[in-house]
Structure formats: C-alpha cells, structure tokens
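As you look at this complex, bear in mind that one protein chain is not there, while each of the others sits in place.
Chain nomenclature is as follows: A, B and C, assigned in order of appearance, with residue numbering initiated at 1 for each chain independently.
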Amino acid sequence: MTGMLCWATVAWLLGIGLYGIVTSRNYVHLVGCLSVVQASTYLLLLGIGYRWQAGPPIFYDHPPGTPAVDPVVQALVLTDIVIGATVTALLLALVLRLHKRTGSLDAGSIRPLSR
Amino acid sequence: MTPRARLLVFIGACACVLPAAVDVVMHMPAFGVHPLPYGDAVNRLGTAERHVTNMVSLVNFDVRGFDTLGEEFMLLCAVTGVTILLRGARGEQPTAEPGYAPGRPDVRRSAAVTAIGRVFAPLIVLFGFYVVLHAMTTPGGGFQGGVIMASGCLLIWMGDGYRSWRQMMRTEILDAAEGFGASLYAAAGLAPMVLGLPFLTNILPFGQPKDLLSGGLMLVLNAGVGFAVAGGFGVLFVEFLEETRAVPLGGGE
Amino acid sequence: MSLLLDLLFFMTAVTGTGIVLSRQPGRQVLAIAANGLVLSLLFTALQAPDVAFSELAVGTAAVPTLFLVVLISTRIDRTPRSEAKE
Partner (left out) sequence: MSVWGLPGLVPLPVVLPLVVAGVLLAFSKLLPARLPDAIAVLTTVTVSGLCADFALHIGDQPLVYWFGGWTPRDGQVLGISFAVDPAGAILGAFSGLLFTCSLIFAWGYYDEVHAHFHVLMLLFMAGMVGFCLTHDLFNMFVWFEVMSVAAFALTGYALRSSSLVGALNFTVINTIGSYLILAGIGLLYAQGGALDFSALAQAVAKTPADPVLTAAFALVAMGFLIKAAQVPFQPWLADAHAVAPSPVSVIFSGIMVPLGLFGLARMVCDVFAASPEVHRVATTLLLGMGALTAVLGGVMALIQRHIKRLLAFSTISHTGIMMIGLASLNRVGLAGLLAYLIGHGLVKASLFMVAGIIEARCVGTDEIGLRGAGRPFWAVGIVMAVGALMLAGLPLGLMKIGSEQIVGAAHAFRQGGTGAVLIGAACTGAAVLRVAGRVFGGFGPVPGEEKRAPTEQEREKADRPLSLMLAPTLLLLMLAVLPAESGRAFLDHAATMLRHASDVRDLVPGSATGGLASPSARRGELAAPVMRTIGPWISVGLAIVIAVYHLGRSRIQPAINKGVDRVLGPWVEVLQGLHGGLIGDYVAWVVVGLAVFAVTCAFA
C-alpha cells in the first residue's frame, strides 16, 4: 500500500509538473514547475532504495552489519540535487537577463526570432 | 498552438500514457522488501575496507568517486555560465548601491536584526565547516557544508544590507576557491596514476573508524568538494544579488 | 512507520501541486520552500539523512533565495537613489 502510494506520488509529480510547464505563462513559474518534475526523480530513487525496518546507511551508532537502506541511490540523489540546483540557477539567470532585455516574463509573448 | 489546443494535446497524450503507467506501477518490485545487491555489498564492505562509517560518503568519494568528479565540474560549468550571463552584460561593481522597489517604503533595519545577522552568520559558516569535516562519520559532507557556508553569508545581506555583504564577498577569491576545489579533486584523482594505480585509488592511510580523519584520500576529495561548492554557490549568490543593485550613473545595459 | 511515510508522500504530492498551482511568483517562492521542507522530512523518514541535509540546504535555503532575488530584481527601479531624489 505504501509502495503504491510512493510510485503514484512519483507519477503524479511528474504529470503535474509537466502540466505546469505546458500551461505556464511566466518563466519564473515554469522553472518552479521543472523542480516539481525533478522532485519525482528523487522520490523514485529513494523509494527504490528503501527497506522496511532498516536504519540509515551510517554505522556510527549502530555497528556495521545492522540492516540499512541502500546508500547507492542516496549518492545518486545527492548528484541529482546538485544537477537540479545548477540547472535552476542557470535557468533563473537566463530568465533574469531576458527580463532585462524584453521587460517581460511571459513565455507566450516572447518569440525567439521575429517574423 | 493556442493554449487551449495545447492543453487538449497534453491531456490526450496523458490519457494514452496512463494505462502504461498503471501497468508499470503494478509490476514494480515490492516496496521495501526487494533485493538491493549493490547497496548491500557497499554496506557490507565499507567499514571494513575504508574505515569510514558514512556509506553515502563512501559511495560519493570512493566507490563512485568518478561521478562526483563530473558533478563538481557540472557545478563549475553552471557557475561559469551564470557568470557569463549575468556579469558578462553588466560588468562587476562591488561598491554599487542597492536598487529599491518603487512605492515601497524604505524601512531601516533595526539594530537587533543587524546584530542577529552578525552573530549568526559566523556561527552558520562554522556549522557548515563542521558538516564538511564530519563527512566520513556522520551525515554531511563537502556539498552540504559548502552550501551551508555560502548560505550563512547571506545573513549578512539580510542583516546589514547589500553593501556590507557585497564588500565581504570578493569574486576573485570565490572564483579561485571554486577552481581550486574542483582542480584539487581532479589532481587528487590523478596522484595515484603517477604511482601506476588506477585513477582515484585510495592511497592514503585509512585511519580509525569513527575518527574524524578516517577515509584516506576521501578526506582530500571531500575538502575539494567543500571548496568548490562554497565558492561556486558564493559566486551564484553574488551574481544574482548584483542584479538587485542600481545602475550607476551613465551606465546602462 | 508506514503511516508516517503515507502521510509524507501525500504531503509531498500536495506541496508539489501547490508549486504548480500558485501562479503568483511571490506565493510560489513560499510553496517551493514548503515543498523543500516536506521533502527533507520525507528523506529523513526514508532513512536518508545525507540527502535530507542537502535538500534542506538547497531546497529550502539556496534555491528559494535565488527565486526571491529574481523577483526582487524584476521589480526594482534601477536608477540610483541619489539620482532619483533630485
């Protein structure tokens, strides 16, 4: 049951994030929606690495050998978070510059090339 | 497409994807009980082979340290990109005044806010440093600590205002820290190659488990990440906050 | 444990939806920070303290700050104060 809920949340976040991007009229809002899409990947990876009745993969208080969840997916998610932060920063920088150029944040009104 | 047509296309496509998604969810391995051979192997080997207690750091800096190398340089890439995008067009002006929102009253910050900022900023930076140091034993590491250090400095901005903050953050130093940290990571990986061992082989003594200085080469790599992330996020904050300053007389975009 | 996880999954879905539906950028910054917070809690519950730590630093502090700065920057007047007063 919890598992289903986890995978369903992943699918929901992916879908709603894409919905947000498709309907977005504001570039800042769009960047926020992209982070929702990304949150779905965090959840998927950590959900896969989870194990009932297991502790964190840190053997400071527990001796090595106590049941622990998967450390590999956690390392992957850490990388994922860095990717998310860097891409968000880059996108926001683009958005800022674009706002200075055109005075608008509306994704619908700015076209890359004039007709 | 009109927004309406676009939404219809999106909904139609989602309707097609939905049955497949349900099928996949039904066939996913059982949550919390399926085998995890890779992670278990790391948990089994980690403390015995590298004398560290934090397995996530072990994966990040040793077993899959090559991924982290790429990750560090990805950060470097993004920061350089942001610098080009923002600094490239406006130039750098460490002494400029902040801009202000029209119609918004100019509230002076109270002495208490300033004091809180000045007291807590060093504390948070210190805490970030602590987090970096304890990567091998408890949760934390170069990345988390670096972000905390860079964010801690933001308290000066909130307490003392833009100008004091900007005078504290020197881009030359931040750039250098970032480049140095990332290069340190790569150089530490190259060092074993001089001895004829594979890239990133852990050649330093491993120390004792639960000891701050356990993990051998991982300590150097962790320090490199700490420098790179603190510098990188520092540059990001500087470049973004410079966007809130006023344009100097005669200088336009 | 199971109930706590269920609740946190639900909260994640709700706050994520909140980010998408808050079309006003100022409110969205809050939604992003709230989502970051819920995600950190969830990661802690999923026995991933390292990831929770990162998410707390990045998702509730650094990234919302960047969004906030973008909002400030798109709203301020860029003439220097001394000039504007004259």
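Note that in this section a residue touches a chain if its C-beta (ideal position, glycine included) is under 8 Å from a C-beta of that chain, and two chains touch if they have at least 3 such contacts.
Please read all numbers here as calculations on a predicted model, not as lab measurements.
Engineer: Indicate each shown chain that the hidden chain touches within the full complex.
Structural biologist: Touched by the chain not displayed, across the whole complex: A, B.
Engineer: Among the options B:Leu85, B:Leu155 or B:Met169, which residue touches the chain absent from this view?
Structural biologist: B:Leu85
Engineer: Consider the whole complex, including the chain that is not shown, and state which of B:Gln93, B:Thr114, B:Ser164 or B:Ser183 touches that chain.
Structural biologist: Hidden-chain contact among the options goes to B:Ser183.
Engineer: Which is it among B:Val33, B:Leu126, B:Met168 or B:Leu197 that touches the chain not included here?
Structural biologist: B:Leu197
Engineer: Which residues does subunit A use to touch the chain missing from this display?
Structural biologist: Considering the whole complex, subunit A reaches the absent chain at 10, 14, 18, 21-24, 27, 30, 34, 37-38, 40-41, 44-45, 48, 72-73, 76, 79-80, 83, 86-87, 90-91, 94-95, 97-98, 101-102, 107-108, 110-115.
Engineer: Can you list where subunit B touches the absent chain?
Structural biologist: Here the touching residues of subunit B are 1, 3, 6, 9-10, 12-14, 16-17, 19-21, 23-24, 27-29, 34-38, 41-42, 45, 62-67, 69-71, 73-74, 76-78, 80-85, 87-89, 172, 175-176, 178-180, 182-183, 186-187, 189-190, 193, 196-202.
Quick note on the criterion: only the chains that are shown with their structure count from here on.
Engineer: For the chain pairs B-C and A-B, which is connected through the larger number of C-beta pairs in contact?
Structural biologist: A-B
Engineer: If you average the Cα atoms of subunit B and of subunit C to get two centres, how far apart are those centres in Å?
Structural biologist: So the centre of subunit B lies 16 Å away from the centre of subunit C.
Engineer: Enumerate the residues of subunit B that touch no fewer than two other chains.
Structural biologist: 54, 56, 139, 143, 236, 240, 243
Engineer: What parts of subunit A, by residue number, touch at least two of the other chains?
Structural biologist: 2, 6, 19, 47, 49-50, 52, 56-58, 68-69, 74, 78, 89, 92, 96
Engineer: Can you tell me which positions in subunit B touch subunit C when the two form their complex?
Structural biologist: Residues 54, 56-57, 97, 99-102, 131, 139-141, 143-144, 147-148, 150-151, 154, 233, 236-237, 240-241, 243-244, 246-249 of subunit B touch subunit C in their complex.
Engineer: For a test of understanding, state which residues of subunit A touch subunit B in their complex under the given definition.
Structural biologist: 2-4, 6-8, 11, 15, 18-19, 22-23, 47-52, 56-60, 64-65, 68-75, 78-79, 82-83, 86-87, 89-90, 92-94, 96-97, 100, 108
Engineer: Inside the complex, what are the residues of subunit B that reach subunit A?
Structural biologist: On the subunit B side, the touching residues are 3, 6-7, 10, 14, 21, 25, 28-33, 36, 38-40, 42-44, 46-48, 53-56, 58-60, 64, 67-68, 71, 74-75, 77-79, 81-82, 85-86, 89, 137-139, 143, 210, 236, 239-240, 243, 253.
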